[in-house]
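A single protein chain has been omitted; all remaining protein chains appear in their positions.
The chains carry the letters A and B, assigned in the order they are written, with residues numbered from 1 in each.
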Amino acid sequence: MSGNANGYKWIGTRTIRPDGVDKVTGRAAFGADFALPGMLVGKILRSPHAHARILSIDSSKAEALPGVKAIVTSADFPEIPPSEAIKGSSPPNYRHLSQNLMAREKVLYDGHAVAAVAATSAAVASEALSLISVEYEVLPHVTDVLEAMKPDAPVLHDDLFTGGVEPKPDKPSNVAKRVEFAIGDIDAGFADADVVVERDYSTEGIHQGYIETHAVVANMGEDGQATIWCSSQGHFMVRQYTAGLLNMNIGDIKVTPAEIGGGFGGKTTVYLEPVALLLSRKSGHAIKMVMTRDEVFRATGPTSGSAMTIKIGAKKDGKITAAEADLKFFAGAFPGAPVHLGCMCGFTPYDIENVKAVGFDVVTNRPKAISYRAPGAPIAAFAIESAIDELAGKLNIEPLALREMNAAREGTRTAYGPTLGVVGFEETLEAAKTHPHFSEPLGPDQGRGIASGYWFNVGGESSASVSVNEDGSVTVTSGAPDIGGSRASLCIMAAEVFGIDIGEVRAVIGDTNATAFNRHTGGSRVTFALGMVVVNAAEDCIVQLRTAAAKIWDIDVEAVVWEEGEARPAGDNAGKFEPLSLGDLAAKTPMTGGPISSEKSSNVQGPGPAFGTHICDVEVDRETGHVKILRYTAIQDAGRAIHPGYVEGQMQGGVAQGIGWALNEEYIYGDDGRLQNPGFLDYRIPVASDLPMIDTVIVEVPNPTHPYGVRGVGEIPIIPPMAAVANAIEDAVGMRLTDLPMSPPKVLEALENGG
Amino acid sequence: MADVVLSRELARQFTDGETRVAVEAGTMRALVRELDAKFPGIGAALGDGMAVAIDGQIFQDYFLEEVGPNSEVCFLPAIEGG
Partner (left out) sequence: MAKNHVTTTINGEPVEFLCETQQTLLDVLRDELQLTGSKEGCASGDCGACSVMVDDRLVCSCLVMGVEAEGSSIETIEGMADGENLHPLQQKFLENAALQCGICTPGFLIAAKSLLEKNPDPTETEVRYWLAGNLCRCTGYDKIIRSVLEVAAEAKGA
């Protein structure tokens, strides 16, 4: 039996995850681990050009190759006209999604899919790809965001006109839209300032870097009903997008989720599933497709790179009077950079009267950007938190103290509009200040950096059922993939409501027919939003259990209470009855009206926004330019940590990704527009020997809308690290690095130019 | 009266630059209807890819949400997570 200082039985304990044993014994089935008898292997032919017109595709030789069973190109997919690009109320743009899935008139980036083959073996499929002849007219390309914005830049889309500007442009360009968020009077704010800092920053495109590549098995029945097995952040998303792309009825597609080997936002769209389904329809066989690592880098999900200018002004006493951001994010081949989110999050840690943030969403000849952990926020935070640090230096105020003086709190008006409710930013700053790390002495060429970050968190459509089994055990069935231990947190919350042992609760991720719709796992929503639905369903079961006990005892249901996993008479007036355990009541359900279960669906709102503050120590090697992370502490308001081990894990993992973003990771394009480092050898994510232990401090300022106070935790930890590292480098060697990644050549160059 | 906060972009297009508008409404549906009556066309713009923050709480799909007599109602772009 476990106990807990917070007054709960299970909330806040480190239980063993219910799916754990399968994952340490190799039994857990991920995307590529599924197979069907007689299935074929599907492979995709990809463009070697960054930008080219497709003049013709001749697949006759490939079709003649023994073992080739089907070939598809964009001609096999329904063309989605602009008028049908948006279906329902939410993204995506299906026209762009379709064009990204399989290039139509033009290829828009190195790796853009052009054709797909199904064959009896991987070797035959590969040979078939080499026999497809595609005639291209190579066009000028642009991979840099500032280049893409120039008036004479090669234009990717003839029908793309900048939105959000007056007058409406009469010429197409690569700037998809301009957004602006502002409060107060920015000019007056700067006029009021004693000290102003202004600087340009840039970040490169980087990849989510999940270790599991995209994989699918798809089977189209003769009756037009389809089954898909795949790993994704949302099997309902896969079903919805696939149906939309192939003009199928949603009800004719069943998607069974595999275990997912990492996503971080990168698996919130489809790349393979509709292609595999078309190949299956055409060949009459089930199709398995597994991307290579090269394909993952060239054709899936990087996040935006950027060019940014930040200007902040303050009074001598440290009060910030004005803050301005100009953010230009590239979106890759189709619009949709998360620049608005960068604009909205960047200055939110601070209470500033005059703010203006302008963003540009720009298309370039790169793979279409997709969400990556707190989309947009880490990019803006790198620049803004660097600027705050520089401002602190100019004001001669300790950087953490400057943050404290200007910290946002309940009642602070944000630049994007709303006033903040109950938030825990000041608590993270206080925890940082009192942490031993903050005052540990540093050696030569060593430095310490502080940075903070903000993320809204997300709720959304969530469905789950909770069933009491015949023996009193409990099954929680939901439909959002478990990407980092969410089964454990759902079990903990259900066990808490029922008051039973955690070992009696199992969490199942059902297929698209097993539960009602669930929004995909993303935005740090599952433990919060799905957790809320599970708690509601479990509480509904408790009412049914009390009703059953009332029937057995022949008393009023109001006279029955549920305590410590059993029904008890409410008091002496209710009568003298022996308590009935969950097991007792489960055994008697045939006599009390039938099985105990509850299914709940809700569009959960009110996610608690959250803040984090990080402390990073580095040592700079002046000879090589190498930056070593000496010590790292991440502090975050989690609202309430349901399973502290997995909260810490999210924080540590986010920090590691952020350190990679800060120091190593970048997409490198050659002059030919081809990606030069599409593999883990040359796109270097942090390895164990690159990192120290990552200390964590979980601050708990409960979210008032959640029964246990949960706030999302997965996004925030990737927001502060890049600035924390940059600020630490500045502290170590007095050089402010403004361009990510801060790799050894850049650090050396900075040192040589005046370190 | 609820205090409605609009972005400068919306304000420029529909309200002659006014970013704060007082509206009497009990629900978001009524509030948007009221706004659209005052500023024709704004209703459609508020339905497409927008979320709302009512007293600081963000609602991605908001038509049925209640609005308090002194609520702050703030329109913002919908938020997608990673």
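In this section, a contact is a pair of C-beta atoms (placed from the backbone, for glycine too) under 8 Å apart; a residue touches a chain by one contact, two chains touch by 3 or more.
Here the structure is a predicted model, which is why all the values come from computation and not from measurement.
Across the whole complex, the hidden chain's contacts among the shown chains comprise A. Contact with the chain not shown here comes from a single listed residue; of A:694, A:710, A:728 or A:747, that residue is A:694. Interface note for the absent chain: among A:257, A:367, A:608 or A:653, the touching residue is A:653.
Checked against the hidden chain, the listed residues A:169, A:595, A:679 or A:745 yield one contact partner: A:679. Within the whole complex, the absent chain has one touching residue among A:64, A:191 or A:211, and that is A:211.
Residue in contact with the omitted chain (choice from A:11, A:97 or A:260): A:260. Mapped onto subunit A, contacts with the missing chain fall at residues 14, 16-17, 19-21, 23-30, 32-33, 35, 123, 208-213, 259-264, 290, 292-293, 483-485, 643, 645-646, 648-650, 652-657, 679-681, 685-691, 693-694.
The rule is simple: only the chains that are shown with their structure count from here on.
The mean-CA centres of subunit A and subunit B are about 27 angstrom from one another, to the nearest whole unit. Only residues 89-91, 164, 166, 179-182, 208, 264-265, 268, 338, 340-341, 344, 371-375, 416-421, 456-460, 522-525, 603, 605-607, 609, 705, 712, 714-715 of subunit A touch subunit B when the two sit together in their complex. Subunit B makes touch with subunit A in their complex at residues 5, 7-9, 12, 47, 49, 53, 55-62, 65, 72, 74-82.
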